[in-house]
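With one protein chain withheld, the remaining protein chains of the complex are depicted in position.
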Amino acid sequence: MDKNLFAVTPPMGWNSYDYYDTTVDEKAVKANADYMAENLKEFGWEYIVIDIEWYAHEAGSKRDKYQYIPFWGVEMDEYSRLLPDPERFPSSKGGAGFKPIADYIHDKGLKFGIHIMRGIPRQAAAEHGKILGSDMLACDIADPSNICFWNPDMYGVRPRLSGSQAYYDSIMALYAEWGVDFIKVDDICRMDMYSAREEIVMLQKAIQKCGRPIVLSLSPGPAKIEQAWHYEKYANMWRITDDFWDKWELLLNMFERCELWQNHVNPGCWPDCDMLPLGQIGAAFGHEHPTNLTYPEQVTMLTLWSVFRSPMMLGCELTKLDDRTLSLITNADVMRLLSCSCGAEQVMRNKEQAIWKTFDIEEDAVYVAAFNFRDNDSLTVYDENDCTFADEEVTELLDEPCRELWTGREYDSLRSALDDTVEAHGARLFRI
Amino acid sequence: MDKNLFAVTPPMGWNSYDYYDTTVDEKAVKANADYMAENLKEFGWEYIVIDIEWYAHEAGSKRDKYQYIPFWGVEMDEYSRLLPDPERFPSSKGGAGFKPIADYIHDKGLKFGIHIMRGIPRQAAAEHGKILGSDMLACDIADPSNICFWNPDMYGVRPRLSGSQAYYDSIMALYAEWGVDFIKVDDICRMDMYSAREEIVMLQKAIQKCGRPIVLSLSPGPAKIEQAWHYEKYANMWRITDDFWDKWELLLNMFERCELWQNHVNPGCWPDCDMLPLGQIGAAFGHEHPTNLTYPEQVTMLTLWSVFRSPMMLGCELTKLDDRTLSLITNADVMRLLSCSCGAEQVMRNKEQAIWKTFDIEEDAVYVAAFNFRDNDSLTVYDENDCTFADEEVTELLDEPCRELWTGREYDSLRSALDDTVEAHGARLFRI
Amino acid sequence: MDKNLFAVTPPMGWNSYDYYDTTVDEKAVKANADYMAENLKEFGWEYIVIDIEWYAHEAGSKRDKYQYIPFWGVEMDEYSRLLPDPERFPSSKGGAGFKPIADYIHDKGLKFGIHIMRGIPRQAAAEHGKILGSDMLACDIADPSNICFWNPDMYGVRPRLSGSQAYYDSIMALYAEWGVDFIKVDDICRMDMYSAREEIVMLQKAIQKCGRPIVLSLSPGPAKIEQAWHYEKYANMWRITDDFWDKWELLLNMFERCELWQNHVNPGCWPDCDMLPLGQIGAAFGHEHPTNLTYPEQVTMLTLWSVFRSPMMLGCELTKLDDRTLSLITNADVMRLLSCSCGAEQVMRNKEQAIWKTFDIEEDAVYVAAFNFRDNDSLTVYDENDCTFADEEVTELLDEPCRELWTGREYDSLRSALDDTVEAHGARLFRI
Partner (left out) sequence: MDKNLFAVTPPMGWNSYDYYDTTVDEKAVKANADYMAENLKEFGWEYIVIDIEWYAHEAGSKRDKYQYIPFWGVEMDEYSRLLPDPERFPSSKGGAGFKPIADYIHDKGLKFGIHIMRGIPRQAAAEHGKILGSDMLACDIADPSNICFWNPDMYGVRPRLSGSQAYYDSIMALYAEWGVDFIKVDDICRMDMYSAREEIVMLQKAIQKCGRPIVLSLSPGPAKIEQAWHYEKYANMWRITDDFWDKWELLLNMFERCELWQNHVNPGCWPDCDMLPLGQIGAAFGHEHPTNLTYPEQVTMLTLWSVFRSPMMLGCELTKLDDRTLSLITNADVMRLLSCSCGAEQVMRNKEQAIWKTFDIEEDAVYVAAFNFRDNDSLTVYDENDCTFADEEVTELLDEPCRELWTGREYDSLRSALDDTVEAHGARLFRI
C-alpha cells in the first residue's frame, strides 16, 4: 500500500478535544457524527475523531488538580492493549471495542478516527503484562526513562526489540478490526529524544501489515523541519505547531510556521496547523465559551489553512454551531482550495501584512490572499518597487479582474482589490 | 527569466581555490581551460571558475601570517567596483576586465565563472567612494558592523537603501558585460545574521536586470534547512557544508548532510557538497600534495555526489591529473547520473553503512548505492527483517540482476551484489 | 599595587551618557562637577566620568541616522592614540589632553574618569599608524574581524603580539599623565568572542605599569558568571546587565541578576547594575524627560543597589535635579550601606515579592529589605512555614523592633513591619 494514497487531499473533520477534553463519550460522538452527515459532509468534512484517554477510568473527574489523573486505572486487555472505558462507551463492552461506533459512523458515509499515546501502558509494565505474538513482556519492551512529559499513561518502547514491533502490530490489527480509518498518535511528532523517530517507522510498518489504509497523523508539534523527509516517508500529517487555541498571537505565529513548511505540502504529506477553535469550545476544560477569535481573525485562520492546505479538524461541539460560523466552513469556493489548489507560496511577510498566492489545478485560476496583521483596519499595500517585497508573478497579475471569496465582491483589477481596506487581523482571498 | 532554467542539471567544472588559493592568475586559468576542453568536456565538465581575491594586490604574498592580507590595496574602479588585479591578469588592463579571459573560455565551448565576496569594499567605504546609478556613497550603504569573519575585504550593505540595490545592479551589469556565466558569492549562504538573506534577493534581482542567465552559487555552508525555500526561490546552488577537504571525517559527515537535503534536489535548485579535492591540490596553501583520500574514499565521494546530484567542481590542477583519477571523473556511466537521474533517497544509514537508491529518468533503471563506513573491508549486509532498516522498494529488487558501475562487474541478483565485500570506506554503485 | 585597594567601597559618581550621549563637552563636565562638589560630595558621590566618543569629530550631528557616525574623523596623535575632540574640549588643545579638566575636578576634591572603547582606532589601522614603544604598526596589531557590533570606531587587538601590550601601555601612560582616576572600558565585559578576555589582562597590566591606581570598570554586560574569577582577578567593576534605563521591566529583571552575583561582592570587586536613570535624562537622544520610573520604583532601585552594593553612577544632568530626587540620593542612612554593610543575601524571591538581608559591619545592625513586584499596593507577607520561603536568620528577627530608612517610620517588631502595605513596585528598607 502506498501511504500517500491514504490521504490525497488534506483530511477534514471533527475532533473531540477542544470541547470534551478527556470526557468524550459515545453519545457525544454519535451526535456530532449525525450533525456532520447532515450539514457538513457535502463540503468535504468527513472524519469523526475521538481524542485523548478514551481508555481511562474516571477521566476528567479530578480536573481541578490534574488533566490526566496519574497512577489511576485504565481499561486493558490481556495483551497490554488499551480498550474503550466501558462506562463512557457502553457499546464497547464484551470485547466489541470501538467496532459498533465505527460501524455507526461508516453507515453515515463518514470516517472514524481515534487518538493514541505513543508507547505501552505504564500499568502493563508494572504488572509485567503479555504481548500478542511475542514471548516478551511489557516490562521487557517498556523503557522506564522514555516518558511523555504531560501525560502519565505510557512508556515508550525499546526500538530494536522484536516485541516492540509485535506490540504495535497487535494494536494496529485491533484497530483495523474495529474499522479505524485514522489514528492521531501523540507524544511522537517533536521526536525530541528517545525512540519517537523509530516508533513512527514501526507504526507505518504496522499499518502496512494490518492491511487497512489507516491515515497516520502525528502530534504534537512543532515538527522538526530537518526531519521533513522522515515525516514525508512514513506519515500522512504532522503538526507544525504546539497546541493551537483561540488566541491571535498563536494565529499570527502560524504564518511563520507556514512559511517554513510551504515547500513540503504534497498529496499524502500534510503539514498540520492543528484544530480549528471555532464555535463553542472549552466545556470540559471548565470554561465553555464561544471562540475568542474575532470574525476577521476567523477569516484569516480559514484563509491561511485553505491556501496552505492544512488538514482541518473542527474542535467545537457541532450541534451548537451558530449560522455565521457555519457559513464560514461551508463556503464552497474557499473549501475548494483544499482539494483543488497547489503550489502555494508566501509572496511576502513583514510585521504588518502578508501575501500568499496559489493555483487552481482544475481551472485556470490564481488565488492571492492578503492578510492584515495590524491592530486596526488598514490598506494592504503591495509595493511593486520594494525589492524585498515584490514578486514578479504577482506584479504581472495586477491588472487582472478578480473576485473576493469571503465577501463575493468583484474588482476591476487586483491592484484595486489590494488597495481596499482590510479589517484589523482580517484577510482577503482573491480569485483571478 | 526563470532562474531554474540557468542550471537544469548540476553544474560541473573546475575551480581555482583548492590548488591556487588567492594566487590564481591568467596563465593558470587558460591552462586549465585548455585541458578541460580537450579531455573532460565530453563528460559534462564545462565551468571554469576563478575563486577568491582576484582583485587583491600582492595576494598570497604574506601567506605565513595571513590568508587575506588586511588593510591592503585592491583594484577598484571609480564606482567602488572591484576589478581584476592587473599584475596577475594582464589582459584585464585598460578597462577590459575579465572580458578577454571570458572570450577565451567561451571560444573553447566552456563557461566562465568568478567568485565574489558579499558586500562593498571596506576601502570604498573608508574613501567615501561613489556608486553607479545612485546619489548615495559607499559609506552610506556600507554597514560597519556587517563583516565577514574570515576575510577582511568587504562590508555588507544596508538592505533597504536604494543605493544598495544600485550597487549590486552595477556589479552584475559589469559581469554581464564581461561575459560571466556563473558567480559564486561568498560569506552569504549561512545567513547567520546581518543582511545576507536580503543580499541574496538583491543579487537575483540584479541578475534578472542584467539580462544574462548567470548561475547564482552561494557559499559557504552549511546552508540552513529552515531557509530551504529561500534558497530555492532565489539561487541555483547553495553549499550544505563548510569547506570540504580531503579528510575521511568530512566525507563521512557529508552523508548526514545529504540525508537532510535529499528532498530538496531539483532542476535549478542544487544543494552543493563543495569542491572535489581529487588529484593534486594545496599548492598555494604551502603544501602541494596528492589528495589524502584513498582510492575507495574517492569512489565513495563520487558515488555520493552522483547519486545525490551535487554540483561537481574539481579543485585540482587539471594539467597534473593522473590516469586513475582521470578515469574516475570520465566514467560516463556514473557521470550520467548527474543529468539523467532523479528521486534519490537514503534507504538506511547507521554507523557502519548506508544505502541509497535513485532512478534513471530516460531509461527504465534503478540505481542502488552501498557504502561501507567501517575501517576494514566488509560485507554490506541488507537485512530484510530489520524494521528500522528495510525498505520495501529495495526488498522488491533483491532478485534482479545488476551491474556495478565502477568495476563493471555483473551480478545475478542485487542480493548477491549486496553480499559482496566492499573496501574500507569504499562504495558500490549498482544499476538494475 | 593591589587593584582591590583602588576601590574598597563601590564607586559613586556621575556619568555623562544618559543625558549627553556622544555630545558631552567641557562646559557640561565642569557644571556637573561644580554641583557635585557642592551638594553631593558629603554623601559619598565623587566620580565625574566622561562617557563615549569624546574623541569623535561632529559626534551627534547625524543623530537621526546614526548614534555613532561610521567612517568619520576622530582626533588622534601620531601614535594611534585618541585625543579629546578640540571643538568640544577646547582646553585639550596643544597637547594638553584631559589634564586641564582633570585638574579642575581634582581641585574640587573629586575624581575624574573617562570612557574608552576596547581596541585601536579603525582609522589608525587603515592609515598604518605607529605605536609608541613598538616597531609594529596599527595594521599589524588590529584584527579586522574583531569589531564592536554597535560602535564603528575600533578594531580589537591581537592578544599575543608585543605591540598590543605596548599600545595599551601607551594609552594608559597618557591617561595617568592626564590624571585619570577611573576608566570605563566598553565592548569588553561580555567577552563573547575575540580577545576581550585577554584585553582585560592587558589593561590591568598597563595600569600596574603606569603607576597610578586607576579603577578599571568593564562594560557592557551581562558579564558571564562562569568568568567571575577572571573579573575578580583583573577588574574593579563589571556590568552584570546590558544598558539599564528607566523601565520597570529592566528593574524587575535586575533582581535575577543580583541573585546570581550575590556571593561575588567584595572590596575591589563590584558587580555593577549600571547607571541610575534618575532626574532629567535623555536630552541628546532627542527626548529629554524626567525619569519614567515612579517614585516607588526609584526607591526600589536605590534599595536594591544599596543592599547589593552596586556601584552608583548618576545618569542625569545634576544641575536640573529636583528636590525629591535629591532627597533620595542624599539619604545618609541608606547611602551608608555602600560603605558600611556586607554579606547581603537574597532570602527569597518569587513573582510577587523579594526579601533581602544584609549586615552593618561597624554597628551591630541587620538590614532587611522587602520589595513588592505586584502592580498594586500590597502586603509583603513573610511566611515562616513555607519551606521554599522561610530563612531561619530572618525568622529569628521577627520580634525585634526596627526602623524603615526611607520613611523614618518606627515599628515594634519586624513582623509588623513586614505586614505593612508597600506601594506597587515599591520597597521598604528596615534597620534592626
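Some observations on this one:
The first chain written gets the first letter, and so on, giving A, B and C; residue counts start at 1 in each chain.
In this section, a residue touches a chain if its C-beta (ideal position, glycine included) is under 8 Å from a C-beta of that chain, and two chains touch if they have at least 3 such contacts.
In this text the structure is predicted, and so the values were computed from the model without any measurement.
Interchain touches from the omitted chain, evaluated on the whole complex, reach A, C. Contact with the omitted chain, checked across A:Val8, A:Ala31 or A:Ala126, is made by A:Ala126. Shown as candidates are C:Val8, C:Ala31, C:Ile225 or C:Ile361; the residue that touches the absent chain is C:Ile225. When the full complex is taken into account, the listed residue touching the unshown chain is C:Pro159, out of C:Gly44, C:Pro159, C:Gly179 or C:Gly315. Summarising the interface, subunit C meets the missing chain with residues 159-160, 165, 198, 201-202, 205, 208, 225-226, 228-229, 232-233, 259-260, 262-264, 345, 387-388, 392.
Touching the omitted chain from subunit A are residues 70-71, 122, 125-126, 128, 139, 142-145, 147-150, 152.
Heads up, the rule we're going with is that only the chains that are shown with their structure count from here on.
With chains as nodes and touching pairs as edges, the resulting graph is an open line. Counting the residue numbers used at the interface between subunit B and subunit C, over half appear in both copies, so the two copies meet with largely the same residues. Centre to centre, using the average C-alpha position, subunit A and subunit B are separated by 40 Å.
Each chain gets a centre from the mean of its Cα atoms; for subunit B and subunit C, those two points are 51 Å apart. Those residues of subunit A in touch with two or more other chains do not exist in this structure.
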